[in-house]
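Okay, structure first, notes after.
Only a single protein chain was left out; the remaining protein chains are all shown in position.
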Amino acid sequence: MAEGLQQVLTPEGELSGELPFGIDETRRLYRAMVAARLYDRKGTALQKQGRLATYAPFEGQEAAQIGSAAALRSDDWMVATYRDAAAMAYHGYPRTLLVLGRMGDERGGSPPEGVNALPPSITVGAHMLHAVGLAWAEKLRGRDRIALTYFGDGATSEGDFHEAMNFAGVFQTPVVFLCENNHYAISLRRDRQTAAATIAGKAEGYGMPGVLVDGNDLFAVYSVTAEAVQRARSGGGPTMIEALTYRLGPHTTSDDPRRYRSGEEEAEWRERDPLERVRRYLAGADAWTPGWQKAIEAEESAAIEAAVEEAEAVPAQRPEDIFASMFAEMTPQLKAQQRTLLESLA
Amino acid sequence: MAEGLQQVLTPEGELSGELPFGIDETRRLYRAMVAARLYDRKGTALQKQGRLATYAPFEGQEAAQIGSAAALRSDDWMVATYRDAAAMAYHGYPRTLLVLGRMGDERGGSPPEGVNALPPSITVGAHMLHAVGLAWAEKLRGRDRIALTYFGDGATSEGDFHEAMNFAGVFQTPVVFLCENNHYAISLRRDRQTAAATIAGKAEGYGMPGVLVDGNDLFAVYSVTAEAVQRARSGGGPTMIEALTYRLGPHTTSDDPRRYRSGEEEAEWRERDPLERVRRYLAGADAWTPGWQKAIEAEESAAIEAAVEEAEAVPAQRPEDIFASMFAEMTPQLKAQQRTLLESLA
Amino acid sequence: MAQAINQALDQAMAADPRVMILGEDVGRTGGVFRVTDGLQDRYGEDRVVDTPVAESGIVGAAFGLAVGGMRPVVEMQFMGFSYPAYDQVISHVSRIRNRSRHRFTAPLVIRIPYGGGIGAAEHHSESAEAIYAHIPGVKVVVPGSPGDAKGLLLAAIDDPDPVVFLEPIRLYRAIKEEVPEERYTTPIGESRVIRPGEDVTVVAWGSMLREARVAADLLEEEGIDAELLDVRSLVPLDEDGLISSVEKTGRAVIVHEAPRTAGLAGELIALIQERALYSLEAPVARVTGWDTVFPLKRSEHLYLPNPQVIARAVHRVMAA
Partner (left out) sequence: MAQAINQALDQAMAADPRVMILGEDVGRTGGVFRVTDGLQDRYGEDRVVDTPVAESGIVGAAFGLAVGGMRPVVEMQFMGFSYPAYDQVISHVSRIRNRSRHRFTAPLVIRIPYGGGIGAAEHHSESAEAIYAHIPGVKVVVPGSPGDAKGLLLAAIDDPDPVVFLEPIRLYRAIKEEVPEERYTTPIGESRVIRPGEDVTVVAWGSMLREARVAADLLEEEGIDAELLDVRSLVPLDEDGLISSVEKTGRAVIVHEAPRTAGLAGELIALIQERALYSLEAPVARVTGWDTVFPLKRSEHLYLPNPQVIARAVHRVMAA
């Protein structure tokens, strides 16, 4: 069922397939990728300065995230991971909250009403089942929202991946599984994660279509995701997409990739930079200039700075707040513990 | 990778493939199947009389179990389930101990040295990982023993199935996964267990061969298992086999299949009885007579009766024994608890 | 009790279209204990769902269903098969409200048949309530009677937060008791004095209540007046109910089936001595399962606390 690799734009920026949209939309999504990269670099910088607790860079995976997120309707569900800030921000999860969460503040996990995205999953695997359940709920409630869930190549080894795929197949829930195969799970190479030829090929074992796509090709990712979303929305059931991509940076800011991969390999993938690919295409269509690049970088940087400032300006939670969200109403035990804490701080 | 259905003997007892062995061996294995069925019916009868705590009948699955178990070397590992008494007994697990276990006595889980079989697994799924680990240990120790693990169609939905298949693929452990697809997991039909076309087809997702075989065909089951065993033993890695079969009886003695399936369906599968198929073949080859049938039934029944008697003659464990196998040496807590129990009984 | 639970589920489903049931064999056959019998016929396959054999999948999908606005009631076939779903419970079900500061919630009920006494195969007789009670963010309740089973289950389904609902297997068919027809709830977090007494407090839950009640009868004949307290709600615990009983009697025996070490008796004893040490006239005694695997049929009588053992523990605390 897994077809050959889907590609629309070669790494050189040449068309090799059908464009899903025109120049204006391309420029809009290119800009979103630029913004994502700026955000990502800011994240690493902030962490190095001690202003974030941890950060998991996604540089190199912007097309996989933006291309797929762009195929969603704004009220669809997104269930993503610690590495999917580009997709989440695109789907409307406020950057301020993403930053706040990374600072180590629970309020980062609380998106505004109307943003249908769970807080980024830290555990590997479990969240795919949540997406299946959310999609199922929409189906049972007779609505046509779908759920898109992101996960890595490593996550495909977890039992929960299997159970999620299987439930989606059996109950035909409107869900799209998007695997960002960035070739590493921390230090483990994709070829040691599974002996399967492709991850997309695993879909057949669950009776659903599996699609292999060049994950650094914005157009191709959009196209295959849009098709899968359409299938889900129209009652055609789930799809799994494997987006071949690469994490150009470390696993997190405390990881050192030199321990497990070569500079040459990184350089090779740097050549396949998903932003540069679209930039070349736009330039070839006379729709990109250095001046425009500078302008959007300046504007997006300013927006990101503003989000960071806003996050950092959020006053600390009150000590009593650590008890206040365990249940709708605090139990007597929690109330007593809250009192004890407040007394001890008095 | 999953090939078409492997079959050697049609339900009518006609040859449709290559025989893996001659008449003598066929008679020997036929006899083992007859013995298994007698044992199985005895199990149900004993449970009805209150002499066993529970019993899980396997009638209809004798060829799947005996055909595969016969492909093992006597020092290979067998890791099977509550429904695999035919395979286990064939592999040398004393029937006395199988009965003892079913009576509710832990000593049934303790096969003699030299019998390389874990006690029957009650949990669904987990034991497949144990087989992977055992096979891996043999490989690391430079021996050529392999592990064969049995499981049902229901078990393929568990996360542990997935993790076991994946580890076997990645570490190329010498293990054979034998799925007895008897079309039901308690009341759930196979087509609601997974949306996949076949279970054998799932193997590809782990980079291993998957084989679909007529599980009621003794010869075909033997052939495909022998090939898989040979592959594993010679360093060629794991294989998954899906044996299509049917549980003619209830899930356990406390189940009522009429709640979830029709008498017609049962009757259809009764037509494909794995014993009758071989009997017809033997009869056609002038290697079966009613007299011989009577004789082997009498002998095997006597052996089974003897095993049951032996099990029932095993004196009860001593009360202190419930503490004695928790660790190599009892902890002070266990010693104290043991004392307390003995005092309370005094 | 099985019937009372069935009735509660029926009433909840009739009243609220968001309520649905998921589990292994819950639909077509009505569950291995027939607790959900007839419900699939009544409410359809979309609302009474036979799932694949995958416990983490059941709870993980139910989590998504709950966050998405449904009210799933899931069944784990036996407590011994609930462990594959433990990660979903401790890592997600119990935490999404806190993680999202009330933005998302997972109001689901996880029904788990538990406990021994039916001579079952391994893994079918476990009492691991402590590992659920230790999870911040879930409530854990255990009915000891059909009436409570109905009322507590309806309360659990109404509850805006996840509830682990433990069903003592031994009581499914053991107790005949008229249960009120109409819908009612029994508040979570309240213990109940089943038998008032002056001399010693016997604390128990689930099927141990029956043993404790017989013990109390035996003790009565000897002139010992035991108060029997049904905890019912393990989390949140009715501390005041527990303490006031022990303050009155000055002595206590805690009974549970689960293994002793790190079992819930420890928690109750910690509370008692924190708040009522000076009322204690003797050490609180524990009557529990041993620190062993639950034995198979032929030996299970050696494991399970029974009235004699409970009575003997009471003698001990009375003598001290």
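Going by the order they are written in, the chains are A, B and C; count residues from 1 in each one.
Quick note on the criterion: contacts are C-beta pairs under 8 Å (C-beta built on N, C-alpha and C of every residue); 3 or more make two chains touch, one makes a residue touch a chain.
In this text the structure is predicted, and so the values were computed from the model without any measurement.
Within the whole complex, touches from the chain that is not shown fall on A, B, C. If you put the hidden chain back, the residue from A:Ile122, A:Ala197 or A:Ala303 that touches it is A:Ile122. Interface note: of B:Leu98, B:Leu134, B:Met208 or B:Leu341, the residue touching the hidden chain in the full complex is B:Leu134.
The missing chain lies against chain A, touching residues 53-54, 82, 101, 103-106, 122-125, 154-155, 157-160, 185-188, 192-194, 254-256, 259-260, 316-317, 319, 321-323, 326, 331, 333-334, 337, 341, 344. The set of chain B residues touching the chain not shown comprises 77, 106-107, 109-111, 113, 118-119, 123, 126-138, 140-141, 147, 159-160, 163-164, 166-167, 170-171, 325-328, 331-333. Seen from chain C, the chain kept out of the figure touches residues 56, 80, 83-84, 86-87, 90-91, 94-95, 98-99, 122-123, 128, 130-131, 133-134, 136-137, 235, 237, 258-259, 261-270, 273-275, 277, 280, 282-286, 290-293.
Following the convention adopted for this analysis, only the chains that are shown with their structure count from here on.
Chain-to-chain contact here is organised exhaustively, every possible pair of chains being in touch. Ranking every chain by how far its Cα centroid lies from the centroid of chain C, the top place goes to A. Between the CA-based centres of chain B and chain C the separation comes to 36 Å, rounded to the whole angstrom.
Averaged Cα coordinates give chain A a centre that lies 44 Å from the centre of chain B.
Counting partners per residue, chain A has 159-160, 163, 166, 170 as the residues that reach two or more other chains. Shared contact sites, meaning residues of chain C that touch two or more other chains, fall at 51-52, 54, 56-57, 84.
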